[in-house]
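Left out: one protein chain. Kept in place: all the others.
Right, chain A next:
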């Protein structure tokens, strides 16, 4: 929590006016949703399936290095598409309005070890409602890292660059553990809770199915290419994990993103909720291909304002949202991927150590309070 509130210059009326302007942007997109949008998601889904089929087909011959390379690259992209532009967004209900039971948040399942319904609860409900509220939004450091000066330091945090790296490599397992609230639920008492056991079982089932598919069945189908195919699917999963971890870290960790105190959201109005989403998220700038591969989470700010608008509309929404940031003199945190990833990692390293110079900061802050 930064000592200086970057929204302090806004009056309560201005914040509500901002909320109304954002509502208007949302209504405009909803009123114009239609055939083109439906065609878009269907095209993306079909493309993903074809790419996955072809890549896995090529991997049947992965004992030949060019086939290994092409197949692995294709499968990595297919898995990223499945998780990011398709899975994440469908599970947000962005395409529910089409009333197609096959492309619907209540029926969709993704190539990920966290079952869709568990992820929807921890992500859609907890993270998106309580974005960046310390103690409420566990996405802040996933419960294993310290990502803000105001979080208490513990010697455990010295290892957080390592935890973060391991989490990046096995990100989907990290997410599954996180959705299960594994840390909290492994205590002797909670372990036996039947509701937790049922959820853990569901995760186990998904892990078993994915492992069987990627590390047993497809390698077996490849016959003499067993080992290269095994290496290929492992690599594709690794690439997907590293990529999605990087993209997601850029959403809330880079410097300039605000976090909030639990009591600050008491009685929050719609305008204040919008403002928190604006100040708690960061974008990634880049080409159309970049936006696509991040599942349009490069438009994290817009996604957090309107998590249920179709992802293909975030780019046009971003122009209007950015204009509002300027109008209300707020900082729109964005930058190219390498810069944002670096910024987020630097924070992870910095906060693995206790805060520096606390004896100087404290009086500073008090003075500010007195001045205010």
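Descriptive notes on the structure:
We take it that a residue touches a chain if its C-beta (ideal position, glycine included) is under 8 Å from a C-beta of that chain, and two chains touch if they have at least 3 such contacts; residues count from 1.
Methods note: contacts and distances are computed from a predicted model.
One chain of this complex is left out of the view, and of "Thiosulfate reductase cytochrome b subunit", "Binding-protein-dependent transport systems inner membrane component", "histidine kinase" or "Stearoyl-CoA 9-desaturase electron transfer partner", the protein name its UniProt record gives is "Stearoyl-CoA 9-desaturase electron transfer partner".
The residue from A:44, A:73, A:98 or A:290 that touches the chain not shown here is A:98.
Touch with the chain omitted from the figure is made, among A:124, A:185, A:264 or A:285, by A:124.
Screening A:50, A:201 or A:327 for touch with the missing chain picks out A:50. Seen across the whole complex, the unshown chain contacts chain A at 23, 26-27, 30, 33-39, 46, 49-50, 53, 92-93, 96-102, 104-106, 109-111, 120-121, 124-125, 128-129, 206, 209-210, 212-213, 217-218, 221, 273, 307-308.
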